[in-house]
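The structure that follows is given in the form of structure tokens.
All protein chains but one are shown at their positions in the complex.
Each chain gets a letter, A, B and C, in the order it is written, and its residues are counted from 1.
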């Protein structure tokens, strides 16, 4: 479903492996290493590959409001994290320029949520990524669409 | 700038004061009381009134990535919180159905951010709220537009 | 990929056939019959089914600007039309509450464009539809996401 990128930006990732899957994994590992915010929010990287990623969150007391319902801020955060791993997976530094989220169902205390990001389009430096947030039972909680922009002059994240 | 609501939904807030400002304050106090998630993320309510609200966040270590830049998830969270206080300020239970955020500048460790939400339109049960996130120096970091839907059959938050 | 609707709204379409495909076709035929605007803009319905539709537009002189590039307004129009057929395909009157479009490539004079709408989520009365606009060569020109709301008390379109 994703658009093939006909005019890929030149990569800044001279040291990255040629294999797309290995590149995605190495970049994700470096991003995780540096990103206190995602880890601190309780978000885990589950899987990553070229143009895709999955993240997970167990809904804890700190994520809910007084009605025991996960706050929309954390649903966005979970989806945004998957988007971020996916849009950086090609080894070119890429930033989020924006995104839209639709909240469809409530997620409750104790539920295990997973966000799955797939690349919908990559044209020049512009990318679009669709992220679906589901409960463990497979019910859709939120749909997110992220907009990214490659910034090849920025260094890719490393493990240094 | 906000649209006047010509066909207001019937309120579920029989016990709320008749004064719009007092209503906004009482609802916000009850929401704060019940919302662990906002407080836990480090977000503070600064001001609230009919159809508007301001929230603040000091960018701490836990909010940033390895480059010392606030994570987009927390920028969304801050804006979404202001939106939530603003769209509930009329005393009718209202939920976020979605929102769009544009990230315009990086916010750095130690910066004091403020999100200001204003009501742009309220037509029937549908509301639109514009939220601008600024640094202490007044630079715009993000622009958010939230979509809300009133659910008058839900009880309004109380301090019980 | 579309979410199954667990809590379908009650249909207002007592006279519609029980077969989902036949329902989609009959509703589309009635919509086409009444909709001068779509036809007048040069947009044609190509195919319709339960939760999906395809529309087409040949880029003519009247659709382009001085550089021979199709105006974004017509790209939106084409996508919105596919969305409209798709979200009404279940036989329940449904209105567009909004949508987001990303313009990815220019479409030129003489090109044959097709918009393909698929249902992404249908939860209660709220629907999300993804529409991709492609050239005849399969290049993606625009990506649209439409938000719909069922209004079961409105009569479904008929051929009267």
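The criterion applied here is as follows: a residue touches a chain if its C-beta (ideal position, glycine included) is under 8 Å from a C-beta of that chain, and two chains touch if they have at least 3 such contacts.
Everything numeric here is computed off the predicted structure, so don't read it as measured data.
*Asks:* Could you tell me which of the visible chains the hidden chain touches?
*Replies:* A, B, C
*Asks:* Determine and list the chain A residues touching the chain excluded from the picture.
*Replies:* 97-98, 100, 126, 147
*Asks:* Take the complete complex as the reference. Which residues in chain C touch the chain that isn't displayed?
*Replies:* Those residues of chain C that touch the unshown chain are 31, 33-38, 40-41, 61-67, 70-74, 76-77, 80-81, 84, 95-103, 157.
*Asks:* Using the document's contact rule, name the residues of chain B that touch the chain not shown here.
*Replies:* So the residues of chain B touching the missing chain come out as 3, 6, 100, 102, 104-105, 120-121, 123, 126, 128, 130, 139-140, 143, 145, 147.
Convention: only the chains that are shown with their structure count from here on.
*Asks:* Report the inter-chain centroid distance for chain B and chain C in whole angstrom, where each centroid is the mean of the CA atoms.
*Replies:* Roughly 33 Å separates the two chain centres.
*Asks:* Two-or-more-chain contact residues of chain B, please, as numbers and ranges.
*Replies:* Within chain B, the residues that touch at least two other chains are 97-98, 100.
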